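The complex appears here without one of its protein chains, the remainder shown in place.
Chain IDs A, B and C follow the sequence of writing; residue 1 opens each chain.
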Amino acid sequence: MNRDIYQEPLVSRYTSRDMQELFSEKTKFTNWRKCWVALAEAQFELGLTDIITQEMLDEMNANVHNIDFDVAAAKEKEIRHDVMAHVFEFGSKCPKAEGIIHLGATSQFVVCNTDLLIQKQALDLIRKGVLKVISNLAKFCLEHKNLPTLGFTHYQPAQPTTVGKRNTLYIQDLVMDLEYIDTFFDQIKARGAKGTVGTQATFIELFHGDNEKVRQLDTLVSKKLGFDKVFAVTGQTYPRKLDMKLAETLAGIGASAHKFAVDMRLLSNLKVQEEPFAKNQTGSSAMAYKRNPMRSERLTGLSRKLMGLPADFAATFSNQWFERTLDDSAIRRMDIPQAFLLTDAILKLYVNITSQMVVFPKQIERHLRMELPFMSTEKILMEAVEKGESRQEMHEVIKEHSLAAGRVVKEEGLDNDLLERLAQDDRIPFTLDDLMGLVGDYTQFTGRASAQTDEYIREVVVPLLAAREHQMGEVDSSLSV
Amino acid sequence: MNRDIYQEPLVSRYTSRDMQELFSEKTKFTNWRKCWVALAEAQFELGLTDIITQEMLDEMNANVHNIDFDVAAAKEKEIRHDVMAHVFEFGSKCPKAEGIIHLGATSQFVVCNTDLLIQKQALDLIRKGVLKVISNLAKFCLEHKNLPTLGFTHYQPAQPTTVGKRNTLYIQDLVMDLEYIDTFFDQIKARGAKGTVGTQATFIELFHGDNEKVRQLDTLVSKKLGFDKVFAVTGQTYPRKLDMKLAETLAGIGASAHKFAVDMRLLSNLKVQEEPFAKNQTGSSAMAYKRNPMRSERLTGLSRKLMGLPADFAATFSNQWFERTLDDSAIRRMDIPQAFLLTDAILKLYVNITSQMVVFPKQIERHLRMELPFMSTEKILMEAVEKGESRQEMHEVIKEHSLAAGRVVKEEGLDNDLLERLAQDDRIPFTLDDLMGLVGDYTQFTGRASAQTDEYIREVVVPLLAAREHQMGEVDSSLSV
Amino acid sequence: MNRDIYQEPLVSRYTSRDMQELFSEKTKFTNWRKCWVALAEAQFELGLTDIITQEMLDEMNANVHNIDFDVAAAKEKEIRHDVMAHVFEFGSKCPKAEGIIHLGATSQFVVCNTDLLIQKQALDLIRKGVLKVISNLAKFCLEHKNLPTLGFTHYQPAQPTTVGKRNTLYIQDLVMDLEYIDTFFDQIKARGAKGTVGTQATFIELFHGDNEKVRQLDTLVSKKLGFDKVFAVTGQTYPRKLDMKLAETLAGIGASAHKFAVDMRLLSNLKVQEEPFAKNQTGSSAMAYKRNPMRSERLTGLSRKLMGLPADFAATFSNQWFERTLDDSAIRRMDIPQAFLLTDAILKLYVNITSQMVVFPKQIERHLRMELPFMSTEKILMEAVEKGESRQEMHEVIKEHSLAAGRVVKEEGLDNDLLERLAQDDRIPFTLDDLMGLVGDYTQFTGRASAQTDEYIREVVVPLLAAREHQMGEVDSSLSV
Partner (left out) sequence: MNRDIYQEPLVSRYTSRDMQELFSEKTKFTNWRKCWVALAEAQFELGLTDIITQEMLDEMNANVHNIDFDVAAAKEKEIRHDVMAHVFEFGSKCPKAEGIIHLGATSQFVVCNTDLLIQKQALDLIRKGVLKVISNLAKFCLEHKNLPTLGFTHYQPAQPTTVGKRNTLYIQDLVMDLEYIDTFFDQIKARGAKGTVGTQATFIELFHGDNEKVRQLDTLVSKKLGFDKVFAVTGQTYPRKLDMKLAETLAGIGASAHKFAVDMRLLSNLKVQEEPFAKNQTGSSAMAYKRNPMRSERLTGLSRKLMGLPADFAATFSNQWFERTLDDSAIRRMDIPQAFLLTDAILKLYVNITSQMVVFPKQIERHLRMELPFMSTEKILMEAVEKGESRQEMHEVIKEHSLAAGRVVKEEGLDNDLLERLAQDDRIPFTLDDLMGLVGDYTQFTGRASAQTDEYIREVVVPLLAAREHQMGEVDSSLSV
């Protein structure tokens, strides 16, 4: 690492090697060569056999990975054109094919198609990460589907839910992301062989005006590169609108992760649910017992940055003039890798946290105990009415004591004494024991939380993971700093 | 119009009455009643016949549109709770059903489901507008598929394309928007009957713990409201992630329109293609002949604002704490109508402009004439080589004259004289007539532009419009200011 | 209120009448007339006495507020030009001056100068609100400068601070906003009398080439309108860069308010500090005791929207072509009022909340009690070493018990028993009473929190408020919904 100049922290601190490699020069230039091979093969197969020979194709195929980067870089410095520099370097490795490399193509033929190829691979990695998080969370939900916990609205205690149920909501957000990834895969198409302004003019010349052949060329090249679809029409590049959708798709994952991470930071304060804590990790030098939710905090910050990117892409797309302007170049060069690297970093963390979350049932119970009396007032009221008391009067009495108990907690810093107050009030026809019995356990207040969790995991998540098993795999969730 | 206080220009100037009505109090409160009717009917059908009777249902159904807004408003002022105020007002119209309106429900039952219902209707309107623009543009593309025009990269003349072909690119962007609208329709689901924190606790009490019945209630209510799907799990509200996707879907349309509108403003300067111009519209008081592209400018500005909204929704979703916090309320109350109204205004304009765009073939030709000599140099080179000249020498000679001709245009403000220069140079084996003959017409440089246009419209757009005929209809494209 | 169409909630729910009026048609058109009067007066004073008479000026002055809006609106509909329609209507009231109204001016003369005048007045209102919040908070800080409370880093308990000290941070943020308001006031300048593209060409004709007179006209008109500076150069409009700075200035206030409001929502959960609660406000129908921080939640949402606006202005400014394009019109028409109205709504709420915040010392103490043992470990260690124990051994023993006590709280849901544990450990040379004595009270851990508060309020805030007394005044902080 060079300590004399700035180092991009996404690479030096947060992301997986796999993603870093996808956006390397090596990957880019190798894919350029694959584009040139595909083009030459397609041209050959469609009849340009007077210009292109099988021998040339063999030579090109044999040298896809045989790149002398320094030679190409020196050439680029000289002629100030990266694509032509690599045409030159490839040509020097393929003396026979030299004259037909890039035949009829414009720079964006290799640049755009390569961008799209890399995006597809990068998105495969991302999807793997999303699926891993879903799988982690699903396991966690089932484990804790029955554990009652205080639900919050306005970040004030509301009715209880269960730990498992709450966590299904994070899954559901990610499932939506997954479906938008699918949609994006459906939208991504090869840029194909379209020419300078998208008219395929040079190819039409090459094929002596044979409209059908040139149309087939577009499809055939794309197919060889692994695309099942090709944009019907383009300007010089593939439509930058696709980039906008890409950024939104990735930012969606960031937003889902952010929602989760903020909840985790609040849960950590409540001592209810915590991210895993490394053995030798110390909270702070002074306060060894501190459990700072640093991973969730980092997850929040990275997600925030990711969510800031789609606006760039919208502006770039919507300000492209005519067949293309080059104000897209520098910003895409930064923002596309950045969007993927951020999502990669986010998913590494999200997988890491969800793989070993800790729950503190006793602390959860403590919170519930504080609020349970309030929650049970409706039940007490109903039972009192059944016993013949006036609904109106009971409502007033209970409300009076509720407000007083609320004050005791806040103003005196003491425990909730509502049940004691009610028991001591002669108008209430119950003893403290009666009331404790009535209140019962928390589970009764959680409605269908457990059942919903079960249904959601078994009916939605399990089949989803099964159907996508081929999209899953190992995910690097190590933390380097 | 009240001139003493601020008036929202989206309403007073830019949008259609249909869209304004969708986001009115009337529409909102009427839909709340539909939600209450659906709930009561479903509860009745699922067996709560001891509490709910057919008579009550009839009464409720008869009074869905019978709202006394002033009574409800007065009640709201008193109890500071809009939902309860409308429960009261509905109850006063339905004395028999009074006790069972909103039975077991929380406010978000009516609020969320109504929001979703309105969004669906609003999105229907939007889709109608998108389809109308596509249809307008398709007609225009076919008309002008053969008209060569200068293509631009870097906003510098590049190879020619055709007017029709260029305009297919705007269609393709909108088709992507359309597919994202479809995806969104696929994601939108009822919030259903879920209760305060999403656990359905009150409904479980109401149905005495009958898990299956409560599950059916959720689905049945949603079906009655016209939803074919219901969110499996929710907190207090439907997931705000859906709002983020909604905003992105609409902003996509804004971005597509923006790209088009900026091109139109450039084309207007080039005097190549213009938005329609009202008969009595004057360019400016001083300069009557001026043709200011005011609609396209407005389209640009409105689209820019729309593209600014998704970030709000991302922030709101990603900062929702636990089962729900109310920091979503004020911003959604503004941003959801605003996003739809902006899209509506944009589509009104986009339909208006595309219904009568003007093209100036002579002016187009003038531009082509200026650039054609440059474009034909490759052809001249090839022909000279065929005649036995040295490729190397010819290349140098042509380049030398090209640069000189470029200078003449820019530095002397004269017409492109490249062909004359070449004709006068003895090294070039062609007369001016030969060269004019060689250069020929522009069409030969447009490659497959015309064919692509034809293919795209006939193979993609026509079938698409046919398949979506039921989604189409009249669109208000009048301009009020 | 029209219930059939959309109503902008900023007006119907959140903002002050004063701000609503500033962005009304009435204010706008009245200011247009003031611009025309200023122009005519300046022209007269600079020597155009052959064209303009004192009588005309008197007539114009007498009719500034005498606007028949309906006549103007009808005229606008006819000629589709708002400025000319109002020239006409003003002229009909001023038959003598008719011919010289708007003499030599272009529409943006009245439009831009009026915009700037209104912005200045609106910013005065905003500043008044900011000062009121600062004043409220300062009072609160002094009251609670000595009250120790748990400080949080990572939202985990850290060292204590005081309630007053924490609240000084919100003031400091607002003071920065105030200084940026000052900077903006310093940047705002009249657009003056500049002509169609900013060259003052028509005025040069009017003054027969008298360069100096035309220069004076620019300054004199601006001075008459109350500006002390005028933009030296402009295109057709004042530089849109100023709008970007305006939006940032206002968004800064939103960001400060957001930081405060989020803290309030957390404090409300902690039962430490609360927003005021209306007497008859009920937490929720089911749970009467609930204290939902609804104002702070609303403050968060409104601020979020406000923070979303500067990007619009940056895009508009940076995409203005040459002397002006009209893609700024619709978006400015919406975004400038929206930015001011949002800030107004935010400050109404911020003033409202800070005027009666509630603090719960007992609950604060409860939190401190839980954490104090941890915080005192360093002191215990030092005292033990003084008594001759090995530092190394004591550190280990204390750490061991700290971790155990942490586990007790989280895993068993019980109170912090660290001191009890230490007292029972023979290696520790202190009894429980000794330890309690050592730990002492919380104040000793708050360092200079109280002193800082005092210094900050007395040395910074008090002088600031004194120096700005003339900028202060009543602020509407009522809540309508």
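Here is the rule we use: contacts are C-beta pairs under 8 Å (C-beta built on N, C-alpha and C of every residue); 3 or more make two chains touch, one makes a residue touch a chain.
Note that the structure is a prediction, hence the values are computed from the model and not measured.
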Exercise. Just one of B:Ile51, B:Met84, B:Val409 or B:Leu479 touches the chain that is missing; which is it?
Worked result: B:Val409
For this session: Kindly state which of the options C:Met294, C:Ala311 or C:Ala339 is in contact with the chain not pictured.
Result: C:Ala311
Exercise. Out of B:Leu147, B:Met294 or B:Val397, which touches the unshown chain?
Worked result: B:Met294
For this session: Among C:Phe152, C:Phe185 or C:Phe277, choose the residue that contacts the chain missing from this document, as touch is defined above.
Result: C:Phe152
Exercise. Of the residues B:Phe44, B:Phe69, B:Phe185 or B:Phe360, which one touches the chain left out of the display?
Worked result: B:Phe360
Problem set entry | Hidden partner interface residues of subunit C, rising order | 151-155, 158-162, 165-166, 168-169, 172-173, 176, 179-180, 183, 186-187, 195-204, 211, 214-215, 231-236, 239, 241-242, 244-245, 248, 251-252, 254-256, 258-259, 262-263, 266, 303-304, 307-308, 310-311, 314-315, 317-326, 445-449, 451-453, 455-456, 459-460
For this session: Just the residue numbers, please: which parts of subunit A touch the chain that's not shown?
Result: 1-11, 13-14, 17, 19-26, 69, 80-81, 84, 196, 265, 280-281, 285-286, 292, 294, 297-298, 300-302, 304-305, 308-309, 311-312, 315-316, 319, 325-335, 337, 341, 481
Problem set entry | For subunit B, residues in touch with the removed chain | 152-158, 265-266, 268-269, 271, 283, 286-294, 297, 311, 315, 319, 360, 362-366, 374-375, 378, 399, 402-403, 405-406, 409-414
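Methods note: only the chains that are shown with their structure count from here on.
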For this session: Just give me the whole-number Å value for how far the CA centre of subunit A lies from that of subunit C.
Result: 34
Problem set entry | Separation of subunit A from subunit B, taking each centre as the mean of its C-alpha atoms, in whole Å | 26
Seminar exercise, completed: Cα centroid separation, subunit B vs subunit C, in Å, comes to 33
For this session: At least two other chains touched by the same residue of subunit B: list those residues.
Result: 196, 304, 308, 311, 315, 319, 325-326
